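Structure first, commentary second.
The complex is shown incomplete by one protein chain, all other protein chains being positioned as in the whole.
After this line comes subunit A, so read on.
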Amino acid sequence: MALFGKKKGGGGGAPATRLYYASDIHGSEVLWRKFLNAGGAYEAGVLVMGGDVTGKVVVPLVEADGGFEVDLFGQKSHVSGEALEEMEQKIRSNGMYPHRMTRADVARVAALSEEQREEWFAEVMRQTFDGWLALADERLTAETRCFVMPGNDDPHGVDESIEQAGKVEACDGRVVRFGDHTMISVGYANRTPFDSPRELSEEELYARICALAEEAGEMTRCIFNLHVPPYDSQLDTAPALDDNLAVVMSGSAPKLIPVGSTAVREAIERYQPLLSLHGHVHESPGATRIGRTLAINPGSDYHTGRINGCLITLAGDTVRHQFVTG
C-alpha cells in the first residue's frame, strides 16, 4: 500500500455527485455568503447546511445624538453614516445581529421575561434569516440543490422561513433524494446543559431517526444528516462543564468528554448508512468509521469569518471526503 493510500475509483462507474457540507454558522452573514458561493468554487452540485444557522447575540445600536451608541467587545463608540454601516457589518461578521433601537426599547427588552425575550430574539433573527434566503434565491443556480435544516439552537420560526424559501429546500424530518442517493435529516439534539430550543430525549431522537431510516429504505446509498454527532465517536469531544457551565479543568488542561447522542450512534450502528454528516460540537472536527459508515463533523470556527466544511464525492456506494476551510 502506498504511503498516502491511493484512492480507489469505486462506485461501479456510477456518476459522481459532489456535495458540500457545512454546519453551525450561528448567524454569520459572511459564512452564509461563502456557503452560497461554495457550489461554484468547489464545483459541488449539492449544498447541505446542517443546522444552527441563527446567531446567539443581538448587539443594540442605541439612538443618540444623531447617531448610534454601541458597545462591542467592551469598546464603546458612537457611529453614524458610513461608520454605522461599517459597524453593522463588523457585528454581522462576528455572527451577531446589529439591531437599531431607542434607549426605551433597550430598557423594555431588558425587562422582558426569559420566554418573552426568546420570542423577541426569534423575531430579530427571522428578519435577518429571511434576508439570507432572499440572497440565496439570487445566488443559487438552477443546477444547484441547496438543503438547509435548523439545528438545536435555531428558534422554531426558522422552519417556516425555509419552507417558504424559493431555491433553498427544507429537509428536516423528511427524506430527500438527489442523484441516486437519499438523505434523511434531523436537526434536533439530545439534551444539553443549555436547554436550547430543539432538544429531545435519546428515546425520542432514536424513534425519529428510525422512522426516517425505514422510510428511506436502501442504506448503501443513504446519507444521515443528523445535527448531533454519535456518542463517543471522536466527533463529539467537548470540555466537561460544571454547574455554572464553566469548563472543568483536570490539572492544567480542560477535561474532555463525549457529549454526542447515544441514539444517533445506535441508529448508525443499526442501519449502517453510506455516510453520516454532523455538526453541533464545534471543537471536535474529524472523520471516523462506525462500521461501514463514514461519519463526519467539519467543526465550526464561525466567529473567525472562515467556514469549515467538507467536500464529499459520492459515486454509487462509495464516498470520499476532503475537509476545506473557505
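Here, contacts are C-beta pairs under 8 Å (C-beta built on N, C-alpha and C of every residue); 3 or more make two chains touch, one makes a residue touch a chain; residues count from 1.
To be clear about the criterion, contacts and distances are computed from a predicted model.
Per its UniProt record, the hidden chain corresponds to "Amino acid permease" from the list "Multicomponent Na+:H+ antiporter subunit B", "Amino acid permease", "M15 family metallopeptidase" or "FdrA protein". Checked against the full complex, the candidates A:67, A:157 or A:286 give a single residue touching the omitted chain, namely A:286. The missing chain, though absent from the display, is touched by one residue of A:65, A:82 or A:114; that residue is A:114.
Contact between subunit A and the unshown chain involves residues 3-7, 26, 30, 33-34, 37-38, 41-42, 52, 56-60, 70-76, 89-90, 93-94, 96, 109-110, 114, 117-118, 121, 152-153, 189, 192, 194-197, 232, 234, 237-239, 241, 245-247, 249-256, 280, 282-286, 288, 299, 301, 304-307, 311, 322-326.
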